[in-house]
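Quick one: structure below, then a few questions.
All protein chains of the complex are present and in place, except for one that has been dropped.
For chain A:
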Amino acid sequence: MKFRTIRYFFKEAFANLLRNGWMSLASVGAVASALIIFGSFLMISINFDHVAKDVESQVEITAYLKDSVNQLEINQIEYQIKSITGVKEVTFISKEQALEEFKKQVGEELLEGIENPLPHSFRIKVESPQEVADVAYRIQGIAGVEEVKYGKGVVEKLFNITYWMRLLGLAIMAIFAVISVFIISNTIRITVFARRREINIMKYIGATDWFVRWPFLIEGMLLGFAGSLIAMTFLIIGYNYLYDTVKLNIPMISLLPIEEFYDYSLGLLAMGTFLGAFGSGFSIKRFLRV
């Protein structure tokens, strides 16, 4: 392809954008609003995910040991727990440490003069939250372990909720992706339709399909790019505001930092551009068959 041909394509694309000024604006608006809606759901979805992961990672197993165990047995138990696959971290909490912690919680005076009723224990973190129940079951089987606690039921419920949240987020995202494609290809179809005469003449003169197609593809990409740029600006400003508000008012929920959202918005930009090209390529296909 010759350089001046490429220049011609861009010249045509820009000329067409200006010539159909209002139509172009409508397309950009459609792309922007579709992507804002899509991006909002993406934002919600990735934060669901983030919060879910955060909660999941806080789930740990506590294994209480029998009172009768001696130091040697404690070392053996620790070794056995560590050898279970999926175990990430094992911390030993002695009777004395447990009491200290308990004192901190309820107050020193209350426990004055009472013999330490607390057992030795291990706190275990696992690689992936889904393995909690399995690991807990196996620790239960180790000799010398009295009782294993991990918030049974609560953990399962939490996993259930995060699972459905993720699924819902994905479904909503998919729906809006389809809606965005539809709006874009439809708007560009209108501009292509308005110029079907021109396309027809070009084909009669002996233009190749790609020669006809390129200016429209570029036009579509520019529309998509402009639309997603607007959407991106809106989303980043909106997200910044949301992030600060949540941080100030609900400190226990930590949203995904804005920096990580930049990557997503770059993806959104690429997607808008691609959707624009895809939409116009899709729309022009019919008019090339001459």
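The criterion applied here is as follows: contacts are C-beta pairs under 8 Å (C-beta built on N, C-alpha and C of every residue); 3 or more make two chains touch, one makes a residue touch a chain; residues count from 1.
The rule is simple: contacts and distances are computed from a predicted model.
The protein name that UniProt records for the chain not on display, among "Cell division ATP-binding protein FtsE", "Spore gernimation protein KA", "Cytochrome c-type biogenesis protein" or "ABC transporter permease", is "Cell division ATP-binding protein FtsE".
Taking the complete complex into account, A:M202 is the one of A:L35, A:M202 or A:L255 that touches the chain left out. Although one chain is not drawn, its touching partners on chain A can still be listed: residues 2, 4-5, 8, 19, 197-198, 200-209, 211, 290.
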